[in-house]
Structure formats: structure tokens, C-alpha cells
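One protein chain is absent from this view; the other protein chains keep their places.
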Amino acid sequence: MLYAIQSLPFLWDGLLITLQVSALVVLLSLIAGVILGIGIVYGPPWLYWPIRIYSDFLRGIPLLVLIFFIYYALPLIGVNFTNFMSVVVALSAFEAAHIIEVVRGAIQSIHRGQNEAAKAIGLRFTQRLLHVIAPQAIRRFLPPWINAVVDTVKGSALVSLVGIVDLTLAIQQVIGRTYVPMPLYILGAIMYFVINYILSSASRALEARFAYIRE
Amino acid sequence: MTYHLNYDYVWRHFSRLSWGLVLSLELAFVSILIGMAIGLSLALAYTSGGGFVRRAVAGYVEFIRNVPLLLLVYLIFYGVPSVGGFAYDATESFVITLSVYAGATMVEVFRAGLAAVPRGLIDAGKAIGLTGWQRLICVRLPTMFRIVLPSLSNAFVSLFKDTSLASVIAVPELTYGAQWINTNSFRVIEVWSVVAPMYLVTGYALLFLLQRLERRFTVH
Partner (left out) sequence: MSEPASVPVVRIRGVKKAFGNNRVLDGVDLDVHKGEVVVVIGPSGSGKTTLLRCINLLETYDEGSIQVDGVEVGFRDGGEGVRKHRHDRDLARIRADIGMVFQLFNLFPHLTARENVMLGLRKVRGRTPADAKQIAEQWLARVGLGDKFDSLPSQLSGGQQQRVGIARAVAMGPKVLLLDEITSALDPELVGEVLSVVQELARDGMTMIVVTHEMTFARDVATRIVFMDGGRIQIQGTPREVLSATGHDRLKAFLARIEMKHH
């Protein structure tokens, strides 16, 4: 038990890696997901199908399979990423696919009369998107997106399987030295729980804040 | 660096993949059945229970849904035996883990499904003199099942993909088979280019079949 407490700094480092990976993936997947999501809703047909196939494919395979594939395959095609970069790419690609669907759902749930009214007063595409569509879409976008963020944090645990010393691998390593699995697993679970619980509480608060926009 | 595709190794050991796929499906199926049992009982307890029960159920759900599945797999496979003093094999352990995981999702699905049963139907049941238990069995549960079928289908396909995590404790399902071929032959692109579509196609096939089933039962 004493060992467990002495290992806390080590676990802390692992936690930082988990947070770094998660934050990076959230940012990259958000940017890619929103851009591609807008593209799939408003873009021409030749844009729709590639994005659609990408989204369906990546959502149809397990995250673990994607991580292994990218981790092993990238070097073979000459791309020399570090382990860290490979998993960030894999996780971001995976989450982006989900965010595309969230964006698409949010935009398409807005009544088409809104877009028509915006056109009727002479707003251009970017203006319509910025002043009419986005303010309404954001409310529908945030709860599922925060779910995706929680999934990202949970998914980040898989990086431990390709050698990144995140919280999960840190726990494994400490257990390897101290032979007290249960308390450490529980401690790790609590740490993940705290992070994700804070995120989902934020989601509930945001939902309440935007509830004044009734249909 | 040039890389020549060669699928020989993959085809020679394809049985690891095909049997692995079968095992993945079995794992998912057993887990969702147990998960549904857990979920239904807890959902009913939540709906009819008092503050303590509700907090306990909510605690279970929140805990499972906010913790990575991988950590749960480790916790149950490595952690529990160390305090319980027993050992179980990897497959048993994984089924327990995935069932507990599925159970948390199922509680939410069934709770929402029960809440979505139209008041009118329940009132009709009262009006013809059915008791609370009878209303539950004859009116609320059948209706609820029809309402939640789409969610159940999606949950099942999700669980099927989650079985890939069994590979980390050496359960010989599809991903483990792929990893085996991967590390023994380094035919990386070949093996994953076969296994990824296997997951994808199986997932779609499952959805398709389940949708056919749904259509027989949907509520309007």
C-alpha cells in the first residue's frame, strides 16, 4: 500500500500524457470533423461520397484495429512518425468520423425554412452559416460532442497498448513493481471517472444554458 | 521503401480470423443477453425505487460509462482474482467485464424506453382492471421492447466492436488473430486490410438483419 502512494508521481505523469493526447485529439478531430461535416451537408456530390465513405468506414471498425493498423502500417509506407504521433493520428481520424455525424445531425435538424429565410433577406452562404445556422446548430451539437470528448478520453487508454506511457500503462507498470493490482486499478478508474464526470457535467450545464432557444 | 503485397500468410492462417470472428460474435451475444438482464432489473428498480436505489443505480451507470473499457478489462481480469483469491480464464473474465459494461448502457436504454411508454396505454391497462404487475408484464414491457429495438441493435453492434479489446488478455477473437498474424509475419497491410473489412461488413450485416427484425415489431 505504501508503494502505491509512493507511485503517485509516476501515475501523475501518466495522467498528464493522457490529458495531452486527449486534448490534442479533441482539437484535431473537432477542426477536421466540423469542416468535413459542413462539407458533407453543403458540398457538391463529389465531396459527399468520399466523406461519407470515410465516416462510415471509420465508425464501422473497432478503434483498437485502427490504432494497430496505423501504428504498424505507417512506417511501411515511409511515414516515420513517432509512436505518439501515430496514435494521435489514429485517434483523431476515428473521432473526426464521429464528429462529422454529429455536425451533420446538428445542421440537418434545423428546419430548412431557416436557410430559406436567411437567403430571402439576401445573406450570402458564409453569412447564413455564421449568423443563422451555426447559432442554432451549436445547441444540438454540444451534448453529443461532449460525449465524443468523453469517448476520446476513454479511447486514449488504448495508446497504452503501443507503448505510450499514459495513465493506464503507468498503472500497469506500477502494478508490475508493487504487486497490488486492485487498489491501483480502482485509483485509476477514479481518476478517469473524475475527468469524464467533470466533462459530462459541463455538457449538462451547457444544455441548460442554451435551452431558451425553443423550436 | 517498397512493399510487395503478399496475402499467402493471411490465407494460410485464415481460420484464426474466421474462428476469431465467430468468437467475437459469441462474446457480444452472451454479453448483451446478460447485460440486458442486468439493465432491465436495474431500470425497473430505478423506476419504482426510492432515493437510495436510484443513487446506487445512477452511480453504477456513471462509473461504468466514464471509465475506459480497457481499464475495466484489466481490473476484472487481474485485479479481482488478487482480492478474491480465485482465478478465472480470460474468456470468462471478459464476458463478465463486457456484460457489466453492457449492463450500464442497457439501464439507460430501458429506463428511457419505460418512460417512453405512452400514458394512454398504461391508463387503458388500469381501466380494464390489470394490477401493477400485470400492467408491467402485459403492457409496459412489450411496448418498451418495441420502442427500444433500434437502440438495442446499435448497442449490439457496438459491443461487437468492443470485443476487440479481448485481444489484450489473449482471448482468441478476431483482433487477437489479426495481431498473431501481424507479429508472426509482419504482413501488416495484408492482415489489417482483411480484418478491418471483416468488422465493417459483419457490423453492417448485423444492422441489416436486426432492422429486418425491427420491422416486424415496430411501434408507430
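A and B are the chain letters, set down in written order, and residue numbers restart from 1 in every chain.
FYI, a residue touches a chain if its C-beta (ideal position, glycine included) is under 8 Å from a C-beta of that chain, and two chains touch if they have at least 3 such contacts.
A quick note: this is a predicted structure, and the numbers were derived from the prediction, not measured.
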{"item": "Of A:Trp12, A:Trp49, A:Phe125 or A:Tyr179, the one touching the omitted chain in the full complex", "value": "A:Phe125"}
{"item": "Option from A:Gly43, A:Pro75, A:Pro135 or A:Gly163 whose C-beta touches the chain left out", "value": "A:Pro135"}
{"item": "Where the unshown chain meets subunit A, residue by residue", "value": "111, 113-114, 116-125, 127, 131-132, 135-136, 212-215"}
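Here is the rule we go by: only the chains that are shown with their structure count from here on.
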{"item": "Distance from subunit B to subunit A - Cα centre to Cα centre, in angstrom", "value": "21"}
{"item": "Touching residues on subunit B, where the partner in the complex is subunit A", "value": "1, 3, 62-63, 65-72, 74-75, 78-80, 82-83, 161-162, 164-165, 167-168, 175, 178-179, 182, 188-189, 192, 195-196, 199-200, 203-204"}
{"item": "Parts of subunit A lying in touch with subunit B, wherever the complex brings them together", "value": "57, 60-66, 68-69, 72-73, 76-78, 150, 153-158, 160-161, 168, 171-172, 175, 180-182, 185-186, 188-189, 192-193, 195-197, 200"}
